[in-house]
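Right, I'll just put the structure down here and ask away after.
Shown here: the complex without one of its protein chains, the others still in place.
Chain IDs A, B and C follow the sequence of writing; residue 1 opens each chain.
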Amino acid sequence: MPSLYNRFAGQNIERLAALSDGIFAVAMTLLVLDLRVPAREAVHTEQDLWRALIALSPRLLVYLMSLMTLGIFWVGQQTQLNHFTRSDRNLAWIHIVFLCAVSLVPFTTSLLAEFIQYRTALLIYWLNIVALGGMLYWSWSYAVRQKLPAEDISAEVHRAVVRRIAIAQSLYAIGALLCVVNTYCSIAFIVLVQLNYAIAPRFCWWTRNQE
Amino acid sequence: MPSLYNRFAGQNIERLAALSDGIFAVAMTLLVLDLRVPAREAVHTEQDLWRALIALSPRLLVYLMSLMTLGIFWVGQQTQLNHFTRSDRNLAWIHIVFLCAVSLVPFTTSLLAEFIQYRTALLIYWLNIVALGGMLYWSWSYAVRQKLPAEDISAEVHRAVVRRIAIAQSLYAIGALLCVVNTYCSIAFIVLVQLNYAIAPRFCWWTRNQE
Amino acid sequence: MPSLYNRFAGQNIERLAALSDGIFAVAMTLLVLDLRVPAREAVHTEQDLWRALIALSPRLLVYLMSLMTLGIFWVGQQTQLNHFTRSDRNLAWIHIVFLCAVSLVPFTTSLLAEFIQYRTALLIYWLNIVALGGMLYWSWSYAVRQKLPAEDISAEVHRAVVRRIAIAQSLYAIGALLCVVNTYCSIAFIVLVQLNYAIAPRFCWWTRNQE
Partner (left out) sequence: MPSLYNRFAGQNIERLAALSDGIFAVAMTLLVLDLRVPAREAVHTEQDLWRALIALSPRLLVYLMSLMTLGIFWVGQQTQLNHFTRSDRNLAWIHIVFLCAVSLVPFTTSLLAEFIQYRTALLIYWLNIVALGGMLYWSWSYAVRQKLPAEDISAEVHRAVVRRIAIAQSLYAIGALLCVVNTYCSIAFIVLVQLNYAIAPRFCWWTRNQE
């Protein structure tokens, strides 16, 4: 049985949402700090500037991939918190660990942008995504066990959330495995998976089957 | 037909507003990081310090222009979200892309401040503004199609929003075109357009006609 | 008469508060970036580290002064917005300009910390404070003119707000003038004024008279 203090600590779900929005906002904006403006000395003509900007494009790709990652997990966390009517200190701590993983995204992004051909960098980036997905799964299963969601949550909604996380994480794992070919394959696959979740096209067979 | 998960994801318009305020706040404050304090070694007298600060003035101009840009689009986005009674995941994603464009403003500002005489830098800055305006237009037209705004939105309000975006973007395009003369003309024109939207003077003929 | 768009733009006072809290939060935290950790190479013993940290103390003083400045104006802005029941786009823009001045505080603080003996740096810091106070005064007088505050605001409250700003700004101006002696006098005086507003001691004669 938890101590009295722990029974009334961390119950404010709105402050949890506010902290999350703050951390997502800062993390999303810090990603851009990695897009460094070309050095003045190396640029003498418009062509030089174009070339310097084109040289930034792998960084820009990784930056956009990370923005999508953060966007996907922001929508995912929001969707969960919307279903909860209250919080408790354990849920608060699960989400604080989730937010640690969010705050690490600028670091793992920067690592991947700097060492885009290294499998180590890609695997660390993937571990970050695994941590994000894992904490969201833990948050949902803990909340369901503690009956934190509003009562009208059907078994169907529960299955939809769990399946969503499981399928997405399987796809990310396939993406990570593709680094045995090379890291560009992995990145391309992960970007496609993310575009699928962001755009949610309706034509594709397996999206329909996820329903 | 969207999957079940997508039907209940991303519906919280208050968290969308909170994420937006966070990203605007960080982007507006990061702009200042570009105003670097003069190096200690180069300054020995009060005159040296004045001169070093005056040398910062082009950066200060670009900084103020970007703050106005962010202010204008913050007011624009707020005005839209105020009219919506609910969100859905597509609207959430349209605004996440909008916020990506917001988070790129410190980068494009820094690029323009560093390469103020280069047309490339100016065009990239303008493309950033186009992206901001385009996403707001998309957000509004998507929301109207999906009947997300409260029911009492008149056709008149709808036209006012659309016209506002169209006229502003046309003026920004004229500003960008002026870079065939030189980039300072472009910047001066864009600053005037922005001052017009920020101050909203009542004496001018075409503002009245925008009503 | 303002255009239709301008009549319904920027009315959400809660989002104005959220943007303000975000900008104050980022500005307050960015101030710390100026407290740089001593270089590893220069430190070989505990004594070296103490000495390096003591060398940071002027920066720490300026940092604390700026935190108090931001705290004072945060309380001031909050107090105003609490009295308003609605906003309009002009008020939103007055506060965006106020927030620009807030976002400049890390820059002027950094300038003062780096050039603590230079009157130029002190005067620019003071101008920043003047801008903060001036915008809050403008915000209040605009809001009163437009009848934005709730109706039960007495003339007494109105006078209290105006007097508060006037007395504080006079004291800051005296502080700035003291730089004809030297800048340390100015800083000491400004810190004392700020401590008075933060701590609000009850023993002092003129505080009672401000009632």
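We take it that contacts are C-beta pairs under 8 Å (C-beta built on N, C-alpha and C of every residue); 3 or more make two chains touch, one makes a residue touch a chain.
Computed from a predicted structure; not experimentally measured.
Trainee: Just to verify: which one of A:85, A:120 or A:170 makes contact with the chain not shown?
Mentor: From the options A:85, A:120 or A:170, the contact with the absent chain belongs to A:120.
Trainee: Of the residues C:49, C:174 or C:192, I need the one that contacts the missing chain.
Mentor: C:49
Trainee: Who touches the missing chain here, C:18, C:96, C:143 or C:193?
Mentor: Among C:18, C:96, C:143 or C:193, only C:18 touches the chain that is not shown.
Trainee: Which chain C residues would touch the chain omitted from the figure, given the whole complex?
Mentor: Counting over the whole complex, chain C touches the hidden chain at residues 17-18, 21-22, 24-26, 28-33, 35, 37-38, 40, 43, 46, 49-50, 53, 64, 67, 71, 74-76, 78-79, 81-82, 156-157, 160-161, 163-164, 198-200, 202, 207-208, 210-211.
Trainee: Mind pulling the chain A residues that touch the left-out chain?
Mentor: Chain A touches the chain not shown through residues 1-6, 8-12, 15, 18-19, 21-23, 25-27, 30, 89-90, 92-93, 96, 99-100, 103-104, 106-107, 110-111, 114-115, 118-121, 124.
Trainee: Counting contacts across the full complex, list the positions on chain B that touch the omitted chain.
Mentor: Its contact residues with the unshown chain are 22, 25-26.
Here, only the chains that are shown with their structure count from here on.
Trainee: Examine which chains touch each other and state the graph shape they make (line, ring, star, complete, other).
Mentor: complete
Trainee: Most remote chain relative to chain A, going by C-alpha centroids?
Mentor: C
Trainee: Are the two sides of the chain A and chain B contact the same residues or different ones, given that same means over half of the numbers occur on both copies?
Mentor: Mostly different residues form this interface, as fewer than half of the numbers used are common to both chains.
Trainee: How many Å are there between the centre of chain A and the centre of chain B, using C-alpha atoms for each centre?
Mentor: Each chain reduced to its C-alpha mean, chain A and chain B end up 26 Å apart.
Trainee: Any idea how many Å lie between the Cα centroids of chain A and chain C?
Mentor: About 36 Å separates the centre of chain A from that of chain C.
Trainee: Mind pulling the chain C residues that touch 2 or more other chains?
Mentor: 22, 25-26
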